[in-house]
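Only a single protein chain was left out; the remaining protein chains are all shown in position.
What follows is subunit A.
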Amino acid sequence: MPIGGSSPLVRPGAPGRTSGEDTTRQASHRATGAGSRRAARSERLAPYVLVAPAVLIILGLRLYPLILGVNFSFTGDGDRNGTTVGFDNYLELFDDPLFRTALGNVGLLVLLLPVAVAIPGLLATFIYLRVPGHRVFRSVYFFPAVLSPVIVGSIFNLMLAFDGPLNTVLGTIGIGPVDWLGDPDVTMFTVVGVHVWATFGMALVVFLAGFSTLDSSLLDAAQMDGASLARTIWHVVIPSLSRTIAFVLVTTMIGMLTSMFGLLYVMTSGGPEGSTYLPEYYIWIQQGQMNRPALASAASTVLFLIMLVVGLAQVGLLRRAGRQD
């Protein structure tokens, strides 16, 4: 970039001109010098001006509300509205068994993640290996992914009712009725199961896309060597698909942590006995039902920190998976 006072724009004067001409040239040289300095400054500022809209949007619509929320979490509710209360809200949060249950459920979701990834992975493998009817399965498996959580929740509310169809079927084969949505030890798994049922179609499609890049000669070689299906999956399919698996892991995780609210709202309302609370639901209840916006801000801040840690771990995971080849 031609920045600086040396002015290539100014032609050197022809020799033997009059001194009058010479002064004019000098004056014009001075003027062009100031102009080029202005040009230089505007060129220095240009990048800032150009990125300003993006930065202002991030500052104004992302960071400012975030800081505001964190700030509110240090103020009180009700009578203490507007006064600084230090870490009172956080102490109350971690003293609340309901919030601790919510955090525990986040941990449970993370533990259940491998199952949520294995199911679409396994089904995709079967479809890839062309089990009979694989075309039908491919579309049927994807179908629930287009339903909204509210509809899915309502369907399963009917199916899983205590006197509903599933318990009737279980009854006919001699298994006692299970209170799918009323037993605190069962309900969280029920809801996660329904969530996986409703969303695994997306992951399945990603897996199928991954399979299309799979080197079929490796599979043929394994078959020639007489490898069993389980060994083929373990030694050939999984290593070849590590990037796809990492990607599905990350997206499934995000899905589990951010989009369970609808299902919980429709299916359990956080119950029974508060066993299916998640931080999001807790925040909604405190802000909307209990009129505790400051406490809700504190819970949001905690959730934000958790998501930050999870997010960074995911970025690390994706980066590592990307490095492998």
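In this text, a residue touches a chain if its C-beta (ideal position, glycine included) is under 8 Å from a C-beta of that chain, and two chains touch if they have at least 3 such contacts; residues count from 1.
As a convention for this text, contacts and distances are computed from a predicted model.
*Asks:* What name does the UniProt record list for the absent chain among "Cytochrome P450", "Putative transcriptional regulator", "ATP synthase subunit a" or "Extracellular solute-binding protein"?
*Replies:* In UniProt, the chain excluded from the picture bears the name "Extracellular solute-binding protein".
*Asks:* Quick one: say which of A:F137, A:F261 or A:W284 touches the chain that got left out.
*Replies:* A:W284
*Asks:* Give the residue, chosen from A:V70, A:I238 or A:V310, that touches the chain omitted from the document.
*Replies:* The missing chain is touched by A:V70.
*Asks:* Which candidate, A:L181, A:A222 or A:L263, sits in contact with the chain we can't see?
*Replies:* With A:L181, A:A222 or A:L263 as choices, the missing chain is touched by A:L181.
*Asks:* So that we can see where the missing chain sits, which residues of subunit A does it touch?
*Replies:* Residues 67-68, 70-72, 74-78, 81-86, 98, 157, 160-163, 177, 179-184, 268-269, 271-274, 284-285, 287-291, 293-294, 296-297 of subunit A touch the chain absent from view.
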